[in-house]
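The other protein chains are all here in position, but one chain of the complex has been omitted.
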Amino acid sequence: MSDQTLFSIFFSAMIVNNFTLAMFLGLCPFMGVSARVETALRMGLANIFVLVLTSLSAWVLNTYILGEAPYLRIISFIIVVASLVQIVEMVVKKIAPVLFRQLGIFLPLMTTNCAIFGLAIFQTNRGYDFLQGIVFAIGAGLGLTLALVLMASIRESSELSDIPAIAKGTGLTLIIAGSLSLAFMGFAGVL
Amino acid sequence: MTDRVETDKLTITPPAPDAAPEQEPAEAKVSTFRLVATLAVAGILAGILIALVNQHTHPIIETYRAEQLRKAVYEVLPGIARYDTYYLIDGALRPALPQGAKESDYKRAYFGYDEGEELKGVALSRGESGFQDIVLVIFGFDPAAGTLSGMKVLESKETPGLGDKIFKDQAFVDQFFAGPRLPLLGVKAGAGKGEPNEIDTITGATISSKVVISIINHAVEEWTPVLEQGVPEEAKP
Partner (left out) sequence: MVRKTTPPQDLIRGIWKENPVLVQMLGLCPALAVTNTVKNALAMSAATFFVICCSSVLVSSCKSFIPKEVRISSYILVIATFVTLADMMLQAYAPVQHKELGAFIALIVVNCMILGRQEAFSARNTVFRSLLDAVGTGIGFTIALIMMGGFREILGTGSFLDIPLFGPGFEPWVVMVLPAGGFLTLGFILLAMGYAEQRRKAGESA
């Protein structure tokens, strides 16, 4: 169990050490997110859901199964993540087919989303217990959503601006990301 | 993720809206048994391979870890000849863990003894959130005299060039080896009154400096009631 308070874990994952802008997790959706705030929001929420489930599973695995064989951690985590994503995909398809179509390829891509797997690993390395893990997942997910929404809204506005051809696309996205990351650094030390 | 095959240009087939990777139901499917068996065999082989390598690397890793810890304890408790490890179990010090318990679940204190078997000091480690991420510090102190004997930053991801001065700036680190009184008080360099418990913080890295101080103060506060109980009788050599 870590000595950190629940609030500091949450706030740190969401703002101070923003999961995407400071810890570099969740970059695939971040780079590829469309310039539509709504889609970004939806993707972020789907991520939060999967993150919380991952945190739970990781905690269960760590507590009951991996104590004897810590070296099987990576394999078991990735199997769990892949299965979870598969299950979420099926559930979303059944419950909200419209959302399913909108998310398209991003849902199965969550299997290789660094954020999901990264959350499980970080949670383990920092020794979070059950509640701390959940709070961490929610904070991380909200942080990811925040980054996605910010990026989408900036790109939304920039689509109408005059951008030099060489910068269009990923180059610009990265520079925007850099600026966002710098901005978020302002929160450092708040805790 | 299928390979793109060049379609005959004469055939007009509208592209499928979402190329959902559905299984073709009519064709002969590979038996479920074969699918599961493949994965199971692969999983078992993988497990064996990993276990084998682990047997080889585990001792090396543990030796290194123990060595790092040993060095750190000797560094923050200067002048000791040996040390004993005690675990905090249910609010009391115990020399050994209960059967089958995981070491990382329990907090530890290291009691350092000099050549004459006199208790010179206790070393504790603790981590708290710094400016960037968690800072892990081990320090040694004399519970009876209430003074600090040394400090070492074990883990830190503080800002390079600024926060990382907490272990790179020798002047800052040396303060912790000069026997300041506990609890420590962080003051801006030059603004202190010369009290024996003052530590000058690093300009530009106030937060990182203060975290080190807070870690030490909090740990001492947490452990003082336990340490006052003294070392358990059954453990004395």
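Worth pointing out:
A and B label the chains in the order they appear, each numbered from 1.
We take it that a contact is a pair of C-beta atoms (placed from the backbone, for glycine too) under 8 Å apart; a residue touches a chain by one contact, two chains touch by 3 or more.
Just so you know, these numbers come straight off a predicted model, no measurement behind them.
When you scan A:87, A:131 or A:167 for touch with the missing chain, the hit is A:167.
Here the missing chain is touched by one residue of A:59, A:100 or A:122, and it is A:122. Residue A:25 is the one among A:9, A:25 or A:144 that touches the chain missing from this view. For subunit A, the residues touching the absent chain in the complete assembly are 21-25, 27-28, 31, 71-75, 77-79, 82, 111-114, 117-118, 121-122, 125, 165-167, 170-175, 177-179, 181-182, 185.
In the full complex, subunit B contacts the hidden chain through residues 1, 3-6, 23, 29-30, 34-35, 38-39, 42-43, 46, 49-50, 53-54, 56-58, 60-61, 64, 155, 159-162.
Simple rule for what comes next: only the chains that are shown with their structure count from here on.
Per-chain Cα centroids separate subunit A from subunit B by 24 Å.
Taken in their complex, subunit A has these residues touching subunit B: 1-4, 8, 12, 17, 67, 69, 71-72, 75, 101, 104, 126-127, 188-189, 191.
Residue ranges on subunit B touching subunit A, taken from their complex, read 18, 43, 46-47, 50-51, 54, 102, 104-105, 126-129, 131-134, 207.
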